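The complex is shown incomplete by one protein chain, all other protein chains being positioned as in the whole.
Presenting chain A:
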């Protein structure tokens, strides 16, 4: 939190006193940075052959996960994709649990049984990461249906990419949610590419999510997905509508991934200069400047930076020291009785 001393140089009236408020702004900054540092660390660990398999980083997309998560209440549910480290961390799951899973250690979130693409933490409302494109949109509808049926006040929030909007399940879920007026918020992170193909090459409309909203009687919403404040405000409004029984929202957040689709992808398909242009609009850079504009001192920011770095360093060391999972978990939890027997 900013101290009076940190603010000494701030012009009068420039405090963090708008609708978002200082505590929330600092939390938003910390969360974005935590995601950035944890994912960069995941990449370093991959180069050291300590993270195996594949993984999909959200470098550059941190504002979307953070803005939507910071506007959620405890009990709200999130559904994400194989590119879900960010959404999982944003809901408060520890860096150690996430890196442990990526390193396939016993201290990982699912003890190595899920892997990078399948992070789940029910206690944090992280209801799974789905690696089949579009599968989780109908599933999020079902969770929202339960809330509606039981009179629970939670919202289900479902993140997916622009490429997902061309899958049948997207259209089935949007229509279903709209006709049943479900408390679900669909968040399309339009990062301009599906895997390697620009989304415009394979989509009939310029805005893959927003331009289709009208087909389901929904508002056309396009936001700057690199500005966490914009994201946060949009989320608050959508959640409030959902809780008030006004049904689903479909939000298209414009953003950009700095890295390739997955770690195997050097992203050579990008036009020259595109990455550099987007890096000027790096969400963390934007937010750091925002904090300064509001008068947060360099020391406060540096303290957050240092504590996040320490958290990621400590998590890395803990994961390196953690054992591999024991082989006896191999056959657990196939069925609800805890085992895998399909015959007597």
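Everything below uses one rule, namely that a residue touches a chain if its C-beta (ideal position, glycine included) is under 8 Å from a C-beta of that chain, and two chains touch if they have at least 3 such contacts; residues count from 1.
We take it that contacts and distances are computed from a predicted model.
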Should one name the undisplayed chain from "ABC transporter permease", "Lipid-transfer protein", "Alpha-ketoacid dehydrogenase subunit beta" or "Quinol:cytochrome c oxidoreductase quinone-binding subunit 1" using UniProt, the answer is "Alpha-ketoacid dehydrogenase subunit beta"
Could you tell which one of A:46, A:68 or A:130 touches the chain left off the display?
A:130
So which of A:65, A:140 or A:251 would be touching the chain we can't see?
A:140
Out of A:26, A:64, A:95 or A:169, which touches the unshown chain?
A:169
Sites on chain A contacted by the missing partner chain, in the whole complex:
77, 109-111, 113-114, 118, 120-122, 127-128, 130, 132, 135-147, 149-150, 156, 168-169, 172-173, 175-176, 179-180, 329, 332-338, 340-344
